[in-house]
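The block underneath contains the structure these notes are about, expressed in structure tokens.
A single protein chain has been omitted from the complex, and every remaining protein chain is retained in its original position.
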Amino acid sequence: MKHLLSSHDLSVDEIVGILDVADHMAEINTRSLPKVPALRGKTIASVFFEDSTRTRLSFETAAKRLSADVMTFMASSSSLNKGESLRDTIETLSAMGVDAMVIRHKSSGVPLTMTQWTDAVVINAGDGWHQHPTQGLLDAYTVTREFGTKDSLSGRSIAIVGDIKHSRVARSNIDIFRRLGAHVVVVAPPALLPKNIESWGVEVRNTIDDVVGEVDALYMLRMQLERMDSSIVPKLTEYCALYSLTPERAARMGSGAILMHPGPINRGVELIVDPTDVPGSRILKQVTNGVNVRMAVLFTLLGSGATTVLQQGGES
Amino acid sequence: MKHLLSSHDLSVDEIVGILDVADHMAEINTRSLPKVPALRGKTIASVFFEDSTRTRLSFETAAKRLSADVMTFMASSSSLNKGESLRDTIETLSAMGVDAMVIRHKSSGVPLTMTQWTDAVVINAGDGWHQHPTQGLLDAYTVTREFGTKDSLSGRSIAIVGDIKHSRVARSNIDIFRRLGAHVVVVAPPALLPKNIESWGVEVRNTIDDVVGEVDALYMLRMQLERMDSSIVPKLTEYCALYSLTPERAARMGSGAILMHPGPINRGVELIVDPTDVPGSRILKQVTNGVNVRMAVLFTLLGSGATTVLQQGGES
Partner (left out) sequence: MKHLLSSHDLSVDEIVGILDVADHMAEINTRSLPKVPALRGKTIASVFFEDSTRTRLSFETAAKRLSADVMTFMASSSSLNKGESLRDTIETLSAMGVDAMVIRHKSSGVPLTMTQWTDAVVINAGDGWHQHPTQGLLDAYTVTREFGTKDSLSGRSIAIVGDIKHSRVARSNIDIFRRLGAHVVVVAPPALLPKNIESWGVEVRNTIDDVVGEVDALYMLRMQLERMDSSIVPKLTEYCALYSLTPERAARMGSGAILMHPGPINRGVELIVDPTDVPGSRILKQVTNGVNVRMAVLFTLLGSGATTVLQQGGES
């Protein structure tokens, strides 16, 4: 494993391995000095062609806790405005001596294409509708640790609700959840389902009411309000009537069932309930786990030693 | 003292204690290696919903000299543009494992409200017209060290000139200066005085000419040019005639009297004189002291040991 471009590149053993390393990172993050020298001297570049403060800060925090140096490149302030090609930009950053690039781009496949242009490790932090593999991993970490079922989601059911068609989060999560053994249900208006949904190995249901009381995890996707304006999508009130989580629906969640969301939340759209009023909400736990899992990904791809080096503390 | 939200939260002993710690920091900043490992492994987030490069860099410099990691969050590049609530933003940053948040926001009371949403230490770096407590502390540090009167401003008079009504700096400084024993005079057009100014324990004068030759410190506030356009404020020329510091007025300052300003200066408005031509100007000294005092605040709120740890050098 040289890069992390897609959940599909990872075997189940590799997924389980990363989640195990994330357990070490979670322990580090509870220390009074939550920092280890594992990646000292490495330079990790955030290369964001789409704005995402949340994901960028999560990766950069992870990098700093491993004592790596961070270089932040945001497209809006870059030479791309002056007509430089994407290839030139990537090759230039690479020539400065970057060990890994964490990239977000609005077009599917850009991280894969980048690997032709750089010797650095490439980590996909979201490309178009395609993939967001660290989100899939952090969510798998969240559900397995929540349910105490480390290497497996066998016998567990997870419903993913919202705009499946345009969601890279849905693609990464469905793949990982299924291969860990979960039964995955998707709930979306027909216009927001991909055409080949039959081939994804998921069950399709028509409204959140069909699943809210049954599943072990309810995963609400962020609704892109922009799409609401287009004619193919139902109007907001119609959408909310069938697909939003309301206080009434949240009250019907099973005891022990958890609520998840990749953030940022669109309050009043997919979540009409305040998540702090939902005892099963693990939305903030996902954020905390995001740092643990991204530390694990960076360490797995860039670290030279076994996890015993993570025992060292104090030095940073 | 868990947070620093307002000057009013601090007892006189606590104020004097922070200024004493700032003396240690001033010593560190004269070393050839001005850095100590006191906050190694801590993460300090700058959370700025209003642009202020000056204050942000001062805090971030302070944090780095204490070997903390810094995370910068600026609202303009954030999810708030996508409809995420302030609460979600704060909870998300907090869930990433932040030890302290330094916040600036245009609305009074936001830092206090934030303390409900995070376990991190919250430091108010300016909220609306309300408070800017580290400015009050660094200004108190500047005047006490200037006058050699460490724990007291007894017998000293300080005039604050300008838009008192809309100034968080005025509110923090008047409170701290008075409780350290200073006689505080405010000089402002009636429209730029708060309605309850009588209850503030200050003397009110009508023009800078009434005070310039008498006070030990002349504190010029930044004039918000935006307000000049509104009908309640006198026109710029009328304002300058009564309230600006001109070369003639500066020449009338007492020997030993000092000139202060929180920055950034509006040249040609509140300062018509070039401050580098005023021997008593301590405006740049305030900037230097700002780093010392913010190191002291961060150390007091986040450090685990006594100031003896500040003797250690070389390790960073």
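The chains carry the letters A and B, assigned in the order they are written, with residues numbered from 1 in each.
Quick note on the criterion: contacts are C-beta pairs under 8 Å (C-beta built on N, C-alpha and C of every residue); 3 or more make two chains touch, one makes a residue touch a chain.
In this text the structure is predicted, and so the values were computed from the model without any measurement.
The omitted chain makes contact with just one of the residues A:Asp9, A:Asp23, A:Glu91 or A:Asp274: A:Glu91. Per the touch definition above, the residue from B:Gly97, B:Pro111, B:Gly290 or B:Gly303 contacting the chain not shown is B:Gly290.
Here one chain is not drawn; of A:Asp69, A:Asp151 or A:Asp274, the residue touching it is A:Asp69. Against the chain not displayed here, chain B makes contact via residues 29, 31-35, 51-54, 57-58, 60-61, 64-65, 74, 225, 263-267, 284-285, 287-288, 290-291, 316.
With the whole complex as reference, residues 40-41, 43, 69, 71, 73, 77-79, 81-85, 88-89, 91-97, 304 of chain A touch the missing chain.
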